[in-house]
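One structure, pasted below without further comment.
Of the protein chains in this complex, all but one are displayed in their positions.
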Amino acid sequence: MNELLKTIIKNNRHWTSEGKVATYIPGLSNANPDALGICVTNLNGDEYCAGDFDTKFTVQSISKVVTLLLAILDQGKDKVFSKVGMEPTADAFNSMLTLENRNSHRPINPMINAGAIVTVSMVAGGSCDEAFNRILEFTRKITGNPEININESVYLSEKETGNRNRALAYFMKSTGAIEGNVEEVLDVYFRQCSIEATCKDIARIGAMLANDGILPWSGEEVVPKSVARIVKSIMATCGMYDASGKFAVHIGIPAKSGVGGGILASVPGKMGIGVLGPALDSIGNSIGGIKVLEELSRDMDLSIF
Amino acid sequence: MNELLKTIIKNNRHWTSEGKVATYIPGLSNANPDALGICVTNLNGDEYCAGDFDTKFTVQSISKVVTLLLAILDQGKDKVFSKVGMEPTADAFNSMLTLENRNSHRPINPMINAGAIVTVSMVAGGSCDEAFNRILEFTRKITGNPEININESVYLSEKETGNRNRALAYFMKSTGAIEGNVEEVLDVYFRQCSIEATCKDIARIGAMLANDGILPWSGEEVVPKSVARIVKSIMATCGMYDASGKFAVHIGIPAKSGVGGGILASVPGKMGIGVLGPALDSIGNSIGGIKVLEELSRDMDLSIF
Amino acid sequence: MNELLKTIIKNNRHWTSEGKVATYIPGLSNANPDALGICVTNLNGDEYCAGDFDTKFTVQSISKVVTLLLAILDQGKDKVFSKVGMEPTADAFNSMLTLENRNSHRPINPMINAGAIVTVSMVAGGSCDEAFNRILEFTRKITGNPEININESVYLSEKETGNRNRALAYFMKSTGAIEGNVEEVLDVYFRQCSIEATCKDIARIGAMLANDGILPWSGEEVVPKSVARIVKSIMATCGMYDASGKFAVHIGIPAKSGVGGGILASVPGKMGIGVLGPALDSIGNSIGGIKVLEELSRDMDLSIF
Partner (left out) sequence: MNELLKTIIKNNRHWTSEGKVATYIPGLSNANPDALGICVTNLNGDEYCAGDFDTKFTVQSISKVVTLLLAILDQGKDKVFSKVGMEPTADAFNSMLTLENRNSHRPINPMINAGAIVTVSMVAGGSCDEAFNRILEFTRKITGNPEININESVYLSEKETGNRNRALAYFMKSTGAIEGNVEEVLDVYFRQCSIEATCKDIARIGAMLANDGILPWSGEEVVPKSVARIVKSIMATCGMYDASGKFAVHIGIPAKSGVGGGILASVPGKMGIGVLGPALDSIGNSIGGIKVLEELSRDMDLSIF
């Protein structure tokens, strides 16, 4: 297995030169565009890695999966999905159109920014510090890594340049989709995007989901099976931005990408996969990461379809 | 199994009274709103049925799955997907917005009307009669039912009242998305929507897809595994109109519905399912059919996630 | 006055080289891109001309003004404006968005294609031939030119290539915005777009409107003052496609352009102006024609603001 992963990384490393590292905030633009790494965690907790598997990156949109899990645990799925939908959309992840044109009281799904901001606002906690700490602790638990933390400089950059997200949030405040203090909700959102992890950490989240909510390394159930399923199905239809359909056809695995270059993938009943490749395609997905997943899926026949 | 299906039909029959039969064409409005039926075909070819499983209905949008298979067989997937995309959309199935706002040369997926019309235009055949006959023959083959035919009066109604589809087609003609004669392409489209089938026929198509393109009852491969997979993944992300995300979360099975009240579902590696319930919800899906599939999926743990 | 016009034509002729003749139908692409002409008709019926004032061109969208007048005469303004709005829009003249996104039963104004097609459908006449003949006769009357006729080859081209307009019309048929036979309504629309005229003819229509509906050369009232005013105000807010606002600011005269290169302008209480310049800007207005009107408006202080 380690050999297979090594070969796949080698076969696809050249793709990284066709993508571009995200530049909208300084912290992201410093990433190594050539990096490419993968880690696979099976349901016994065995881990297989290759390439730049221990390079840290900020999880960015991958955090949307974590917060969705936590918000459902905190509020129940009925409450959560009364505030955010579960339909895929062909609109871009930061589109305001989707909000204004459709249901302005309920963003279309929790994987686009508007939906994720609403989801963040539903994480329990008396203050924004407490809400974020709960997200951080939950992330540490489902990765089995107590050292997970945020990248301060990325967080500060996000906060300074996040005007598009501010626009989404104030719009939703005006329609009642968000309750509470907008700047505090955004602060939690910017912080969770800035959480740093490696392929290993990400693969473990995928493995927990693949294992129906049970941590493979400890047997502890951290989320109920039904919740793990909801999240995997939303990843499958909405997880790869407006390339989710293409990803389903070519790879066929529930996944969520982030502009930090990471991809979290979860093969139900089989394994979790964490991939890193900071060079992105035009849609914002890791260009090399997708190719790595495509080859792995084909070689191991992982498509759920 | 027959007992289980019987119970499920009985448990969910009451839902039909909360939906409405499609009325936009006379042929559809004549359907029995209380009808509810199911047929399951496993990969050995065994068939289990309950309720109004032998009631005929017009397949309507379910035909989009058949034509997509045939168009890929005829032209290859690269050609087909250069003309029609594979992304889910939150827009309605007959939206022109999606066309004008995004890529006017390539409708967003083959499960919305615009995309299906383009797909129809790629079915081989020297004339529109020949193209339709190939669709009809292919439908007969994958259902194992040589008596499949169209409902003439529904076809004539579709043709007479199909101005929204005409608008989509002329728009695409003006952008070059459709080649050939618009009225002829539409004629094939209206005819394929008017093909009549029963739950049994539909279940068999689902079983063929579940069986990676091989007819369970004869062992014949009618489409390559890779093509069956493409179609199942597009069904999973785009098959249930703008409720595809919700369907993935609650049921988790690739499926395609039609306004005639039918739903074609395919559980990879397990079974095909055909459901009928002409009373529709506000989105255009069979209201009872969805409930039946939800209970079956839960009872038999069929979700792919 | 003739001297002034001659100078203005001379000063602005060079602008024609920065535009492009419409090419979407053969008949239009044959126009001379360097042509530039003007005719002014005052309320005494005096006519002043310069440049290519007697070059024939097809009126295209300028016909929308004529049909709007006739439809109001035939049906009354309440009926007409129950079927078509009077608001300016920033959407393009052939946009379907405007239809689907706003009021699909009532196109936004009679100067965009969708609104003009609805307006055409309200011109009285037992058949499409009769309706068109009434439009033609009315055009002859308000231009004082009994020899006005259509350009057959442009008409046939329009008809053959008019799929975008067909899409608009079938869409409106599906929503009930258009009654009657779509192809017949479109036939009248394509014919009226193909009416040929010169700057002189156009200037006379403008003079009639400027004179509150009375033909300056005969004293005959052809439309009531109130109707002339409605049409001038719609020209002022909607007449120059999505450059109507800019035109109001820079020139300040109610006007309507066509892709044949003509512009009909009407200075209330003062004069009518007809301009020709087939080279168009990116929005579809005569590039030289606008410059000619701008200089004339400035020199003679014609802005209504």
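Read from first to last, the chains carry the letters A, B and C; within each, the first residue is number 1.
Simple rule for what comes next: contacts are C-beta pairs under 8 Å (C-beta built on N, C-alpha and C of every residue); 3 or more make two chains touch, one makes a residue touch a chain.
Here the structure is a predicted model, which means the values were calculated and not measured.
Peer 1: Give the labels of the shown chains that the missing chain contacts, considering the complete complex.
Peer 2: A, C
Peer 1: Of C:43, C:86 or C:222, which residue touches the hidden chain?
Peer 2: C:86
Peer 1: Given that one chain is not shown, which residue among A:182, A:263 or A:290 touches it?
Peer 2: A:182
Peer 1: Of C:9, C:108 or C:122, which one is in contact with the hidden chain?
Peer 2: Considering the complete complex, C:108 is the one touching the chain left out.
Peer 1: With the missing chain put back, one of C:27, C:216 or C:268 would touch it. Which one?
Peer 2: C:268
Peer 1: Considering the whole complex, not just the chains shown, which residues of chain C touch the missing one?
Peer 2: Output for chain C: 85-91, 98, 102, 108-109, 229-230, 232-234, 236-238, 242-246, 248-249, 252, 254, 268, 303-305.
Peer 1: Could I get the residues of chain A that touch the absent chain, sorted low to high?
Peer 2: Residues in contact with the chain left out: 95-97, 99-101, 163-164, 166-171, 173-174, 182.
To be clear about the criterion, only the chains that are shown with their structure count from here on.
Peer 1: Taking chains as nodes and touches as edges, what kind of graph is this: line, ring, star, complete or other?
Peer 2: Graph shape, chains as nodes and touching pairs as edges: a line.
Peer 1: Centre-to-centre on C-alpha atoms, which chain is most distant from chain C?
Peer 2: Using the mean of the C-alpha atoms as each chain's centre, the farthest one from chain C is A.
Peer 1: With centres defined as the mean C-alpha position, give me the chain A-chain C separation in Å.
Peer 2: 55
Peer 1: Would you mind listing the residues of chain B that make contact with two or more other chains?
Peer 2: As it turns out, chain B has no residue touching two or more other chains.
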